[in-house]
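One protein chain is absent from this view; the other protein chains keep their places.
When the chains are written out, they are named A and B in that same order, and each has its own residue count from 1.
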Amino acid sequence: MASIELINLTKKFGDLTAVNDLNLVIPDKEFVALLGPSGCGKTTTMNMIAGIEMPSEGSILFGGEDMRTIPANKRDVGFVFQNYAIFTHMTVRKNLEFGLKVRGVEKSEIKRRVQNMADLMRLNDRLDWRTSKLSVNELQKVAIGRSAVTEPEIFLLDEPLSNLDAAFRAFMRTELKHLQHEFQQTMVYVTHDQIEAMSLADRIAVLDMGLLQQYGTPNEVYNKPHNTFVANFMGSPSMNLLPCRLTNGGGDHALDFGDAGTSMIEDGELMRRCKLARNADVVFGMRPEDIDIQPREVGRPGIDMEVSFVEPIGPRTVVHLSAGSHSIKVAKDKQYPIELGAKVKAEFPKGRCHIFDAESGNAIGLE
Amino acid sequence: MASLELSGINKSYGDTVAVAEIDLKIEDNEFFCIFGPPSCGKTTILRLLLGLVAPDTGEVRIGGEVVTDAPPKERNLAMVFQNLALFPHMTTRQNLAFPLTERKMEKSEVEARINSVAETLHITPLLKKLPAHLSGGERQRVAIGRALVRDPGAFLMDEPIAALDARLREEMRVELKRLQREQNHTLVYVTHDQEEAMSVADRMAIFEDGRIRQIGTPTEIYNKPNSRYVAELIGSPPMNFIDGTFADGKFTAEKENVIVAIDGVSASGAATLAIRPEDIEIRDSDQPGIDAKVYEVEPLGAFTIVDIIIGEKIVKVQVTGQPDFELGSGVRLNFDPLNCHLFDGVSGDIIAHAKH
Partner (left out) sequence: MTKKKKPVLTTLEREGKTLGLYMTLPAQLLLLFIVAFPLCMQLYVSLSWWGPLDGVKWYYAYESLNWFGNYGEIFSDAKFWGSLGRTFLIVAVVVPVEFLLGLGLAMLFADKFPGKRVFYSIMLMPMMIVPAVAGYMFFMLFQSSGPINDILSAISGTKVDTVWLADPDLAMISVMIADIWQWTPLMFLILLAGMVGVPEDQIKAATLLGANAWHRFWRIVLPRMKTVMIIALVIRSVECFKIFDILYVMTGGGPGVATKSISVYILDLTFKDLEWSYVAAIGLFILVALSLIAVVGIYYMQAAQKKAEA
C-alpha cells in the first residue's frame, strides 16, 4: 500500500510560508498532479514528501505510516528532477545501476534489471555512452529509468517534461501516463503547465501561494472551478472573467457590464446562483469555447462587441472581441470565417456560465 | 518603415554553416516570424540584418538600399533582446531616454517621445521605477518601449517574451500585434514557439539547419506544409504520420492496415500519410473504418486528445468536449482522403496536399 497523506503540512522559510496547512490524500496507484505557478509551494511539497526537506509542521504518511523519522534514502521513492540531475561522470549504465548498487543488490540481478529498463526506455545502444553525449530527450529517459529500476511504489516527478521539445513532450506525456497505468505506482507530478496536469493526472491539486485552491479530477477542476484563480489557471485560452454588477431593475435580472452594456439572465441555473450572491459585484465567467458569435440582431443574452484580433492557431481560431473596457476571447474551429472590426454579438449559451464573488473570488452557489 | 531583404546569403563560422542560400524579403509594415528549433540559424539572420556579422556571400538591403557593408549604427534598426538588457541602474524613464540622448536629441523632443511611448505601452506609472522593481511583463514592456522611442526603420525581436509565464505570454503577444498594427511597424520576430508564431505573424519562415524550408502565412503553412519537417513542427498536438507505400493511386500501410485512396497522384514508392489530430474521426467499433484500440485519454477541458493504437502505431486524435472512452476498448478510425497529406517517404517532400 502506498497511499500518501499530507496532514496540516506547513513549511516556512524564515518569514515566508511556502506551504500553508496543506491537507491532501493521494490514494494508492493514483496519478496526482500538483499544479500552480512558480512559487506556489508545489516543489516544496514534493521535496517534503521525498524527505529532502523537513516540514515545519504537520505530518506525512505513506500507507498510514508516519515518515517523520525516515531519512530520504530510506523512503524508497523514485524522484525525477527537473534538470534530471544525471550523474555526468558516469556512463548511462552506471547511472541506471546506481540505485541498485547502493542497495547491495546482487550483480547478476543488477545486470538483468538494467537490461530490462534499457529495453523499456529504448536506451540499449546508449548504455555505455557517457551522459555528456546524450540529447536532452535521452537524458530524460535515463533520469526516469534510473529511478524506475529500483521499482519504488511511489514516484515523484518535478516538471520532468519542461525541457523537452514540443513533439517529444507530447509523446512522453502519453508514454508516462501509459507507464503509470502499466506499473500501477502512486505518482505525484509537479508542473506549472495546466495542459500537462489535465492530460496526465487522475486528480489535480491546484496550489497558489502555498494554499490548496482545489483538488479534483481534471474535468471537475475544469468544469467547476472553485474560485477565479482556478478558473483562470485552467484552460488555454483562459476563461473569460468579466467583472460586472447584478441588477434586477423591474424584476428582470441582468448582468450590468458597465460600458459594454447589459445582458439579461435567462439561464435558470445562473439565476439560481446569482440569487445566492451576497454582493452585487460579481465576476461573470465563461470558457472561450462556450461562447457563440452571432449577428447582433439575435435576441438571446449576450453583449454587443467588435472583433479586435483574430489568431489562427492551428486547429483553432481564437477570436478576440472587445466592447468598452471589456475584452473576451472566443475559441472556434480552424478557418472560422470572421473579419477584423466585424460588429457581432457574443452570446452566452445556457448552462455554461460561471459566477464568482468579486471580492473573495469564490464561486457562488456551486453544487 | 522599411522593407528588409536578404538575397543569396551564406554565412559560416569556420566549418559550421550558420545560414545558407537565404533569399528573404520582408515587406514594409509586415509582422514576420522566423521560426525553427534551437540553433537553426534564426539568430544569425537577425545579426546579419543588424550588421553585427557580415555575410560570406550575398546582399543585405534595407528599404531597397544595399547595406551589406554598413556598420550597425547606419542601419537604423531597433533590437529587443531575449534577455532584455535593460540598464539596471537607470529608471524606466532613463532607460527609455538612453537611445535618444545618445543621438543628441533635444530635451523637449525626448520628453515628448517618452511620454507618447509610455502611453502606448501603458507604462506611464512605471517611469520612475528601477528595473529591479518591475515585474517580468513590465520589464518586457520597457524593453520594447526603448526600441520604440527611436522611430527605427524596423524592429528585430529575438524571443522577446520567451522568459515570461504562459498566461502573460498569451497577453503580450496580442499586445505586440496590436502595437505593430496600429503603428505600422516592420517587425521581424524570432521564436521557437509555433503557437506564438502562428498567432502573430503575417507571414513566417521556417528554418532547418540554416536553410529556409518554407515561407508563407500561418494558415498556408498549417494547411499546406511543403515537407514532413514543416508538418512536424507546426501544430499541437502534432500531426500524425504513417509510413507506407503509394501505388496505383492508393496509400497502403500494412502493419497499421491503413488504405487510403488519393486522387490525382501518379507517384509511386515509399510514402508517408499525414493527418492532423482534429481531422480524424473516431467511430464505434461496428462502423466501417480502420481497426483501432484506445491507448490513453488526455482530457484538456475544451477538447480531449485520444491516443489510439493502430497496428504498432499510436495516433493522436483530437475531439471536441469531454467524451468518455474506455481504455483498451475497440474503435474504428476514419481517415477522410480529403484531409490527408502525402509526403515522399524518403525525402519528406510533399507529394499531395489535403484538399480541405
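The rule is simple: a contact is a pair of C-beta atoms (placed from the backbone, for glycine too) under 8 Å apart; a residue touches a chain by one contact, two chains touch by 3 or more.
Keep in mind the model is a prediction, meaning the values are calculated, not measured.
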Query: Among A:Pro55, A:Gly99, A:Pro218 or A:Pro312, which one is in touch with the chain left out?
result: A:Gly99
Field: Touch criterion as defined above, residue of A:Ser59, A:Asn73, A:Ser162 or A:Gln184 at the omitted chain
entry: A:Asn73
- request: Please pick, from A:Thr150, A:Ser238 or A:Thr317, the residue that touches the omitted chain in the full complex.
  value: A:Thr150
Task: Have a look at B:Pro72, B:Gly137, B:Gly311 or B:Gly348 and name the one touching the chain we're not showing.
output: B:Pro72
Statement: Absent-chain interface residues of chain A come out as 50-52, 71-79, 81, 83, 85-90, 98-99, 101-103, 130, 146-147, 150
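One rule holds for everything that comes next: only the chains that are shown with their structure count from here on.
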Message: Can you work out the whole-Å distance between the CA centroids of chain A and chain B?
response: 25
Interface residues, chain A side, partner chain B - complex: 37-38, 165-167, 170, 173-174, 177-178, 181, 192-193, 195, 198-200, 218-219, 222-223, 232-238, 287-289, 308-309, 311-315, 318, 320, 331, 334-335
Statement: The chain B residues in contact with chain A across the complex are 37, 165-167, 170, 174, 177-178, 194-195, 198-200, 218-219, 222, 232-238, 276-278, 295-296, 298-303, 305, 307, 314, 316, 318, 320, 322, 327
